[in-house]
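For this depiction, one protein chain was excluded, whereas all remaining protein chains were kept in their positions.
When the chains are written out, they are named A, B and C in that same order, and each has its own residue count from 1.
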Amino acid sequence: MSADTLATVKPAVELEGITKRFPGVVANHDIRITVQPGTVHAIVGENGAGKSTLMKILYGMQKPDEGTIKVNGTEVSFRTPSDAIEVGIGMVHQHFMLADNFTVLENIVLGAEPKRFGTLDTAAARKRIVELADTHGLRVDPDKLVEDLGVGDRQRVEILKVLYRGARILILDEPTAVLVPQEVEELFQNLRELKAEGLTVIFISHKLDEVLDIADAITVIRRGTTVASVNPSDVTARQLAELMVGSELPTPETRESTVTDVVTLKVAELTMPGEGERLLLDDVSFDIHQGEILGIAGVEGNGQSELIEAIMGIRPAQGRIELAGQDISTWSTLKRRESGIGYIPEDRHRQGLLLEASLWENRVLGHQTRKPARNGIWVDRRASKADTERIVRDYDVRTPGVDTLALALSGGNQQKLIVGREMSGDPAFLIAAHPTRGVDVGAQAAIWDHLRNARAAGLAVLLISADLDELIGLSDTIQVIYRGRLVAALDPSDITPERLGGYMTGAIAGTEET
Amino acid sequence: MPAGLNRALLTVAGAVVAVILAIAICSVAIIIAGGEPLTALTALFDFGEAARAQSNSIATFLNRAVPLFIAGLAVAVGFRMNLFNIGVEGQYRIAAICAAYVGSTFTAPAPLQITVIIVVAALVGGLYALIPAVMKVTRGVNEVISTIMLNYIAINLAAFLVRGPFAGQRAEGELTVSTPKLPDSAMFPDLNFLFEGFGFLPPTRGGGLWGFLIVAIVLGVAIWVVLERTRFGFNIKASGLNSPAALASGVNPKKMVISAMVLSGAIAGLIGLPEILGDRGAYNSNFTAGLGFLGIAVALLGRNKPVGIAIAALLFAFLDRAQGALQFADIPPSVITIIQGTIVLLVVVANEVTNRIALRLEERRAAQQLGRNTPVEVNA
Amino acid sequence: GGGGGTTAASQEPTGAASSEAPKSDLKVGLAFDVGGRGDKSFNDSAYAGLEKAKTDLGAEIKELSPSADGSNRGDLLRQLADAGYNPIIGVGFAYAEDVKKAAEEYPDIQFAIVDSASNAPNVTGLLFAEEQGSYLAGVAAATKAESGHVGFVGGVESDLIKKFEAGFVAGVKSVKADAKIDIKYLTPDGDFSGFKAPDKGKVAAEKMYQDGADIVYHASGDSGLGVFQAAAAAKKKAIGVDSDQRQTVKETDLQSVIMTSMLKRVDVGVFEFIKAFQGGAKGGTNTTYDLKVDGVGLSTTGGEIDDIKDKLDAAKKDIVDGKITVPAKP
Partner (left out) sequence: MTRVRKYHLALIGVAALILVMSLVRVVSGETDITSSGTFAAALLLAVPIGLAGLGGLWAERAGVVNIGLEGMMVLGTWFAGWAGYQWGPVAALAAGLIGGALGGLLHAIATVTFGVDHIISGVAINLLGPGITRFLSEVLYKEGTPAAEAGAGITTSPAITGQTWTPSLPVFSDGPDLLGKLESTHWFLLSDVAGIVRGLTHEINILVLLAVLLLPLTYFVLWRTSFGLRLRSAGENPWAAESLGVNVYLIKYIAVVASGALAGLGGVFLVFVSTKYVEGQTAGRGFIGLAAMIFGNWRPGGLAAGAALFGYADGLQLRSSTAVTTFFLFGAVLLLIYVGLQVRRLMTNDLAGQETKRYTLMAAAVLGAVILFWLWLTVDKLPNEFVFITPHVLTLLVLLVASQRLRMPKADGVVYRRGEQH
């Protein structure tokens, strides 16, 4: 696209001096962005830089304190998302916005229902959705319940939702975070098609190579302000990252192997029945040795959560689990934790934290029966607070104090607290599920360092991550999980994310290499 | 801790505003009814002329607060972990009749006799609460419905027991059915000496201050300690704030449901005892009903914390006491119920608002101390 | 909610200003049963007696209603006592214990309790022989019911209402020993919603009429409305309770089904007690208002039982003379 054509067309979106303050935080400060029509415009920035807030403002979910928004050259002011929908803006949110108990069709038409004699015209809706899906290559079954869909399908439903409303400007907030490379490629293919049809896409991602791959223009946001607008052909991923944070990029590479031949965790023939005939876990077996990090790769929903929860004793499963030679498969979650299993859950807000409790109480969580939290039947407040202070120091948790409520911390700091907590009490085995998901680069590096150090000290780790670079960089061995089965054991030193993605999606048939 | 103090101050301010608003709303109602709001207000504080009337009024006020407080505690234990024990009503009835009956079957030295009665009441209340708990953990039955159903069942069961197996002797022409009279050693010593201590005329027994007040205070402190300082209390709090997180931390949700429900039921079992051991000396068909439902309001008003519940119980009791006084002032006593309902509603609204303000402040403070609120200067 | 009943008796509430009444320093306090003043029933009947005392005896009166759960009954008595009222009357057997306690605390004050016996020195029990009145209702029902099938609907299965049942059954049997009597209570003792459930009363009575009952006697407070409705629908008869319901029930279509009502003159009891107190009488006794003193009886509005007047009078005479002892328990 040449500079001349750009100049003659009115920009699709112009944001001028957008400022948004939250109590205590300026999320956006004098933001200026111009998005040309028919392009994919990427916005990058650290966690908490203010990307989502900006997009919510553009979508009418939040009102800016200052600044103007122009869409296709005319100034607009949105009170609600419907106003934004009206002028052709649609948004796919960072977290899925779907009603699980509704069908795909219901989710799509909600808020823009076709009517006939006052009733919902499902026939017309179905026809329109199938049409849209066909033209854009977004295949979905309109009558399926959303709760039965995988992430990729849900993503497509989200995009269809937006297209169904006739949006010409699409906002995608971190759409690739939960997708495997093949799915990402599929998504990008869809985006390119949309672009070819003249739609404008605003795209947010932390994965910079993806950004460079798809974007026609990039805006970098740091601490709520636009710091640079660059052309993807002019920068490398590394330069882009440095623009975002102003510091060196860390890499998750393991240095030398510390794997010993002492088995810490042995999982044998683990099977978990699902509804009907399907097995959620099917004969899963593996060993993790002292000082070893075993990475589990897999598309979300292939049994990772079930595997973790079975090992933690949260969900019942058949089979044997041994910790340091002891059969723990009949033990309660509590006993498993007491005997040295640490657990960094995949969703920190759901399973990891008491958001409305103080940091020190969150330190106690999961350690109720152990020192320093325990003192007979009592909770030892003094010792717990002291130990929380230690975590805050050692793990660089940015907080005013240990009495602060957990919800006042940013995501990265919450995660560091959880990592610190789970590393306390000398675990022999740690489950780390997406330990750096949604965490910015600085915190990411710190968490990786902690994992590596603990591994060097003999910790066995089960690492589950959607970030394949992280998985390849940290693991000593990688197992691929597909439909509840371990289908391949791979050596991280000679695997690429693409090949790994092939195994994860079943595109490459499972072979036992190593 | 200034943040905590701030919050407490905000809460109190909110509550005060709410109470004042509630009184204002009810004043309007009183004016519509053709009454004088000021008269009504004085009636609230009118504890009588004579010294004896005053001590009677104080005793009435405190005696009413005691069961309300216990009921609030019982409800709160469940509510703290999002377990809605609507069944306190049924639990205390069954517990009261069983305790009254068991207590009447033997005579022992007072401390022993009273202890046995209290233990039986707690046991029966706990056991009755075990039913919905077991139904919930084994079959997933929603405790709201099961406890509502069990309330009706308890009422009928109590009616059956008091007329049938547990019926006591009655004087000719006496129509109230009742369990056998408790021996004197079962009656809880009253606290009327306190009045003398404060220079009031002591009321006579029956109209006096029930000794069970002491048990209630001890119970309140014990529950506070359990909830705020022990591991069990921590687990309850964790389960209430975030049950998946509690589960992942090793808290067994089934065990928690059962133990919290049983604890709640055991406390509920004591609700009827102040009345039985302080005044009636038996369970009969006039036994005060509805305390379980009021307990819900009291617990919620007190934000499920013992101190708050105590304040809420005292407030409710204070208002209830005025029912007679209001009638002397020719004002419909039902304004009390309206005031109570309005206060509950307004206080929780105020709570919500102040809570939000407090969280905001806390976030802002955290952000300020971390210096996150200053955007970086950018050299483009 | 002790009484099964509806309205006050036949006498006019006198609206006369108290200035016209003879002056006296009589201060009478009265505490109602749950439901309170204005329930058109038991409580109002008691109030009628109190008001009569105001006009006839020049008494200063104060009446208090308890809270919805009745937990402050004892407190109300004390408040009245502390405010200098003497005598003080508790309406309903639920006051039994509280009156007893208050009487001990205030030995200088005279108390009365409606519907319950007492043996305290300063308490008078005002009892009503509901079973005797119900006996007459039973006689009337059995005589009028051609099918020999009658019914009884009780509001709450308390001992008080069982007195009604016992008397009614005895009365019916005295006429037709083989009569079929359907008996149904709406709620158990302790659950007073049975006095406030016209729909349930209707269902219960409907069944009786469908099974062939000709006349149903109710002692179920407001639930009796349902009984009357069922009677009207089945084109059969019913017997009211407490007050002359043919007068107090305003719906004309229901009035005509009320063959008679079993009167319970709480007003008489209350007034007589106050009058006796003024005359210097002391407590410690129980006064039973029975057929002999017309404390109970049958109403004749509508004239539907005029034809069997002789029979009823005979039964009444036998009871008054002690030839028949009516059981008070079923």
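Definition applied: contacts are C-beta pairs under 8 Å (C-beta built on N, C-alpha and C of every residue); 3 or more make two chains touch, one makes a residue touch a chain.
Note that the structure is a prediction, hence the values are computed from the model and not measured.
Enquirer: What are the shown chains that the left-out chain touches?
Expert: A, B, C
Enquirer: Would you indicate which residue among C:A68, C:A83 or C:V320 is in contact with the undisplayed chain?
Expert: Residue touching the chain left out of view: C:A68.
Enquirer: Which residue, B:A40, B:A246, B:V335 or B:A358, contacts the hidden chain when the whole complex is considered?
Expert: B:V335
Enquirer: Which is it among B:L130, B:L194, B:V226 or B:V353 that touches the chain not included here?
Expert: Result: among the candidates, B:V353 touches the missing chain.
Enquirer: Among A:D100, A:D148 or A:E197, which residue is in touch with the absent chain?
Expert: A:D100
Enquirer: Footprint of the hidden chain on subunit A, which residues?
Expert: Those residues of subunit A that touch the unshown chain are 56, 59, 61-62, 80-83, 85, 91, 93, 95, 97-102, 106-107, 109-113, 115, 118-120, 161, 165, 349.
Enquirer: Residues on subunit B that touch the omitted chain in the whole complex?
Expert: Residues of subunit B in contact with the hidden chain: 29, 32-34, 84, 135, 139-142, 144-146, 148-150, 152-153, 156-157, 159-160, 164, 293, 296-297, 300, 332, 334-338, 340-342, 344-345, 348-349, 351-353, 356.
Enquirer: For subunit C, which positions touch the chain that isn't shown here?
Expert: Its contact residues with the unshown chain are 13, 35-41, 44, 68, 157, 184-188, 192-193, 196-200, 202-204, 206-207, 210, 222, 225-226, 229, 233, 248, 250-251.
Note that only the chains that are shown with their structure count from here on.
Enquirer: In how few steps can one go from subunit A to subunit C if every step must land on a touching chain?
Expert: So the least number of steps between the two chains is 2.
Enquirer: Point out which chain occupies the most central position, where each centre is the mean of Cα atoms.
Expert: B
Enquirer: I'd like the Å distance between the centres of subunit A and subunit C, where a centre is the mean of that chain's Cα atoms.
Expert: Centre-to-centre distance between subunit A and subunit C: 75 Å.
Enquirer: Please compute the C-alpha centroid of subunit A, do the same for subunit B, then give the distance between them in whole Å.
Expert: Going by mean C-alpha positions, subunit A sits 45 Å from subunit B.
Enquirer: Can you give the whole-Å distance between the Cα centres of subunit B and subunit C?
Expert: Each chain reduced to its C-alpha mean, subunit B and subunit C end up 37 Å apart.
Enquirer: Would you pick out the residues of subunit B that each touch at least 2 other chains?
Expert: Residues of subunit B touching two or more partner chains: there are none.
Enquirer: Enumerate the residues of subunit C that touch no fewer than two other chains.
Expert: none
Enquirer: Which subunit A residues qualify as touching subunit B in the complex?
Expert: Against subunit B, the touching part of subunit A is residues 23-26, 29, 222-228, 312, 314, 332-338, 343, 345, 350-357, 361, 364-369, 374, 377-379, 381, 398-400, 403-405, 407-409.
Enquirer: Could you list, by residue number, the parts of subunit B that touch subunit A in their complex?
Expert: Result: residues 1, 3-4, 229-235, 237-238, 241-242, 244-252, 359-370, 372-376, 378, 380 of subunit B touch subunit A.
Enquirer: Which part of subunit B faces subunit C closely enough to touch in the complex?
Expert: These residues of subunit B touch subunit C: 48-50, 52-53, 56-57, 60, 64, 155-156, 158-160, 162-163, 171-177, 203-204, 206-207, 279-280, 284-291, 320-321, 323-325, 327-328, 333, 336-337.
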